[in-house]
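Structure, as structure tokens:
A selection of the complex's chains, in situ.
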Amino acid sequence: ETRDSPPIPDGRSVANDQPRMLSDDGHLVFSTGDRKEIRFQTSGSGLVKVDNEDLTQLLSQIKTNKGDINDIKVNGGGVSPEVTNKLNLLDTRTVQR
Amino acid sequence: LHKQWIPDTNYENKTNWDKQAVPCGNDIVQFPAQRRVSVFVETTHAVREMKLPVDGEFILNSGAGFYVVSGKDPGCGAGVTTQFRDSESLQWFNPALWQAAATLEDLQRGDFLFSVHDESVPCQYDDVVFKARSSFGVDTSSSQASIPVKSVSVLGEKFDRQSEFSKYLSSRSGQLQFRGSSVVTVGNQECGDPSGCDCGNSVHHQRICNTVTCASLSCKKPLLPAGHCCSVCGAIITIHYAAGFNLQTYRQRVHQLFLTLPKYKSIQLGMSKVFKSQRLMGVIPFGTTPEIQVLAVEGEKGSQSEGLAWDIINDARSHGSNLGITGADFQASSGSSSDQT
């Protein structure tokens, strides 16, 4: 892992490289420098929760939703009562040949 | 010269905690709500609970961070409530909070220079250093709008251009680290005069001396050096110079020739350019002449400094023409002076 990279020589410019946890008028802010990431890593059955919501689960739901939407775009969803009624009406007006 | 700020607001510095110990995983850590502080975190720490200030920051060195444990943190004790100490009042113009060195290498080696109080605080042509891997809070309040210096290094980054340093000062870290009414500005020229330059701190002399407590003295005639807040025991050697005099070279010469001698090891020696007002017939001022004040300070008695003063005077008399020195005299707290030969 990169954590084990060689120590930064004293005096090198690192001022903007270091992540910070800061409070700003009572707001809690986590910030990183340019090209740096904020990462949430779960392991085993660990969770990240945001105000009682399971972040990992919800993020996976986004993809499920996306898949479902694509499926509906291609194959349609359920049949709306409006269409069902109209089809039934037409059905009664036609006869089987 | 390089002037380095000594205090820090590092998490690992046990003197920053009221219990004189770095908190561990059974402790409750309290930052006072209104304490505006930038904390540098060097390594990883367990916490039980930490109340952050309403405005503040934690700078996380690579590998640094916080974690919690289930149950008790072994080796931490029963757990206490510990407070981060209030150091908001640490003043830029407190000479005890700076250390000076000729070079950055000397600074890292711990090879520090002694100077009068006015010059212990950064001069207008100095490089100011706040230690890398460290944060701090400094109160820059003074009667002046700005405090000009050559450069400022913060968190390992050296600022010598005002536009970039202004940007840093307006950042969150900058605002937490530099407080007070005066604005530190960088980009000042370094001292271009080989014979030395005026530090520029005489305007702050009173403010500087307000932070200094003077020691009691037992010498016969304590001396009050220019730019210093306290009378001292020791000697003041005055060097009159002409073209060709180089203060830095002369400082090194005196240190190598004399201060390395065991008999002088308790002496602190500082050199500075001072401006002595000239008086017509000893009464009417008509101008100032620059001269070099060599201050030798030695404990409460000052018994060896008279010998050092003679060594310096004799060196100046025999090698003065090569060094650009035109004359030298001294006064010692023992009562003797170079006039009495």
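General remarks:
Just so it is clear, A and B label the chains in written order, and each chain counts residues from 1 on its own.
Everything that follows uses one rule, which is that contacts are C-beta pairs under 8 Å (C-beta built on N, C-alpha and C of every residue); 3 or more make two chains touch, one makes a residue touch a chain.
Everything numeric here is computed off the predicted structure, so don't read it as measured data.
When all chains in the structure file are tallied, the complex works out to A x3, B x1.
Keep in mind that, in the parts below, only the chains that are shown with their structure count from here on.
Distance from the subunit A centre to the subunit B centre is 53 Å, each centre being the mean of its Cα atoms.
Interface residues of subunit B facing subunit A in the complex, by the touch rule stated above, are 52-63, 104, 108, 132-133, 153-158, 168, 172-173. Contact residues of subunit A toward subunit B in the complex are 3, 8, 10-16, 18-26, 28.
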